[in-house]
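The complex appears here without one of its protein chains, the remainder shown in place.
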Amino acid sequence: MPWLLLAPSITLLLLLIAFPLFFALYNSFYFWNLQMSPQPMAFIGFGNYEQALSSSTFMLALRNTLLLSIGGTAIQFALGLAIAVLLTQTLRGVTLVRVLLIMPTTIAPIVVGFLFRYLYDANGGLLPWVLQVLFIPLPPEGLLGSSTTALMSIMFADVWQWTPFFAIVLYAGLLSVPDSLVEAARVDGASRWTILTRIKLPVIKRTVLIILMLRFMQLFNTFDLVLILTRGGPGASSRTLSYSLYQQGLIDFNIGVASAMTWVIVLILNVILAIYIYIAFRDWEW
Amino acid sequence: MASEYKKGISRRTLLKGASATAIGASATSLLAAPAIAQASNTIRILTVEDPFFFALRGVLPEFEAETGIKVEMESLSYGGLQARLISSFVAGNPDADLISVDNIWNGQMMDNGWLQPVDEFIAGDDIDFEDFMPEVIYSFNAWRGKIASLPVATYAQGVMYRPDIFDALGIEAPPAVGDDLSAWTWEAYIERLQQINGQSFDGQTIAGSVVSGQQPAPVVHMFTQIAASHGMKWFKNFPQAPWDFEPLMNSPENMKAANLFKQIYDLSPPESLNYNWFDAGTRFSKGDIGMFFWWTPYFYLIRNDGYMSGVPSAIKEKYATAPLPVASDGTKQTVSLGGWSLGMPANSANQDQAWQFMRWATSAATQKKMGLYNEFGYQFSDFGRRSLYDDPELKEVYPYLDDQLVMFQQGDGKFSRPPSPIYTTLEGIYGLQLSKILSGQSSVEDSLEETNVLFENVLKGNFLIPYERDSYDDTLEGTKELMAKLAGG
Partner (left out) sequence: MHRRSPVATVLLYLALALTMVFFLGPILWFVALAIRPPETAFARPPVFVFEPTLRAIKHTFVDPGANAQHLTNSLIVAFGAVLLNLPLSIPAGYALSRYRLRAKKYIMLWYLGLLMAPPVAFLIPYFILITRLGLSGTYISMVLVLQTLTVPFSVWLLKSFIDDVPVELEEAARVDGAPWHTVMRRITLPLAMPGLIVTSMFAFVFAWNNAAFPLVLSSGSTTTLPIGTLGYFATSGVTWNFIASAAVAAMIPPMLVFLTLDRFVVRGLTLGAVKG
């Protein structure tokens, strides 16, 4: 009976997921450039994998992707936690702030891309002006134009969008921690920091683990922001794996190489996910 | 890399398979999704949103009234158009009866049987075919002895500068068309930029120039002009027979051109590293740039503040045009040509109506009307027809037409950006490396060496090195003969 109920969704999803994966697996062994033929053209073994992995930008894209996803998740978590603690204080208007705070998270990432492209604009954008007023030096090519700041600017936009998500979720988590636990610790003379890190966070570990994983994965797959903000440039300094894949598949139309790249990314993701799930979800009850 | 592909099967067998599929492509895709062939009196046109689109749309009612054919025009961004076209070709579904074709796409679309050659339409009609400049037809439309499409908006490249700034700073102005150009070298061009850069004029600090540094297409479009001036060839032998796609990206000519380009960027606003085509033009029209070179539509676009705004720019009356600089070693000048043609998808069911529109839109009369169409200011002088360059009314509106004509006569679009089957991929690699050069992430030498290696890998990976399919000896002379033949027939 339960399987009957699960069947429709699982069948559809299997079709929708399995098809692309098998499609990519099959074609990753073929030379197939859509600009030359609507059909796969010749079997070439692992040639596409070689081409995908040996391209000069692969390692850089992998590095950028990891930097972005690890750095972004960490910053969002830290900032979000700080804001969550702030929200638990008794202050006037704190409820209104909590309700409005989530707004950035509701926006489509591609729209966040538009918004920050406007904010970052080297000729008259608001953010360069703010930084100038604060005497923070800017690269002359602009925030998105300099190879030292392009990736950071993408990360910053993502931090802006998703820190409220961490803040709101952690806030709810902190509130759910039973007062008795906190009181007991306070009686023992624990500092607020100790209470937060030793009592409260462990209690809401489950929440923390889930949102960390969700965000890490979403950041790992970042694509909309890169497309709108930098297209991976200048050079390849802000190129991510997802953007490389987009370029190979939908700009160069080299389906073979893109398919190989798909499998490389899927494998990397699965390894990371498996390790994470093994470590973090061991003692979960379902 | 490609040498390892063999593994048991010989390359020749692979290639036979490859070309067989390629040739059978149109047939298979038609089988996969049979197009519903039904002629109707409405045609659909899919085009890029370049200036010509607005002018063409403006004069369109005349065509509809004249012929009773209804026209639906849809415009897209460059990338959007390309994706739409490829998807419709893959599916074998006619997405449109006419499409705008980048000169770079012609060959690839013809080789795949996606475009219907229009030779027979031309031969059976009176369209004054020989009025088109042969350089244009050669660069845009001729492929393997056939005419794939007809030009609707053709661009060359030229220099725009500010005589008022030159005067105020006491800098010698660039020569005019007809002057002796031997001293007007890229080095002399840069020397002028150096004199301008950082000077103050009219209360602003003036930058020497502005570049279009965004990767991939904009930066490649701009750089390849400097490279073409220096006689830089992309491949060992193409498009003249026998085709040999061995890349020559690290040639001394290209190194020299890249060094010059880097110097020009260093005399430009740093943020122009990320400028696309239009950003560069807009920046010049803001008034703080001394001189730059770019596609000829900017000769008129910079008169406006913003695209299609109808608001005159700060420099509307304050700029002049000049010919492109030449190489200092006396290499014969080659001007980069680019732009758009109208082509007929082979699977369109309305080819007769489509042809009527094509001949109308590319006719001298319509092109002139487009030039005189004045909704947001006059915004179309991208003529591929020789006769329009002598038209007094047009010359009144576009005083630079004489200069522009000379640029076209030195033009060779197949030299500056050769339409190899995987041009887009190569442009992506090239653009990325050029971006690295400009931003200082790597040296000219390293970048171009790397470009060459990457080109070679990709060309081998796509079975273009060694080239074992049919070559075609593609020359300007051959195009002239073809034009005479079709016009005579």
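Here the chain labels run A and B in written order, and each chain numbers its own residues starting at 1.
Here is the rule we use: a contact is a pair of C-beta atoms (placed from the backbone, for glycine too) under 8 Å apart; a residue touches a chain by one contact, two chains touch by 3 or more.
Nothing here was measured: the structure is a model prediction, and the numbers come from that model.
Although one chain is not drawn, its touching partners on chain A can still be listed: residues 1-6, 8-10, 12-13, 16-17, 19-21, 23-24, 83, 86, 89-91, 93-94, 97, 99-111, 114-116, 118-119, 121, 123-126, 129, 160, 163-165, 168-169, 171-173, 176, 204, 206-207, 210-211, 213-214, 217-218, 220-221, 223-224, 228, 241-243, 245-246, 249-250, 255, 258-259, 262, 265-266, 269, 273, 277, 281, 284, 286.
Contact between chain B and the absent chain runs through residues 32-33, 46, 48-51, 74, 76-78, 80, 83-84, 87-88, 90-91, 93, 95, 276-279, 282, 301, 306-307, 309.
We adopt the following convention: only the chains that are shown with their structure count from here on.
The mean-CA centres of chain A and chain B are about 38 angstrom from one another, to the nearest whole unit.
Residue ranges of chain A in contact with chain B, taken from their complex: 31, 33-45, 47, 50-51, 54-57, 122-123, 139-142, 144-147, 231-237, 247, 250-254, 257. Contact residues of chain B toward chain A in the complex are 1-2, 4-5, 7, 9, 14-15, 17-18, 21-22, 25, 28-29, 32, 79, 83, 86, 89-90, 92, 108, 111-112, 213-215, 270-271, 273-274, 283, 421-422, 424-425, 428, 432-433, 435-436, 438-439, 441-442, 450, 454, 457-458, 461-463.
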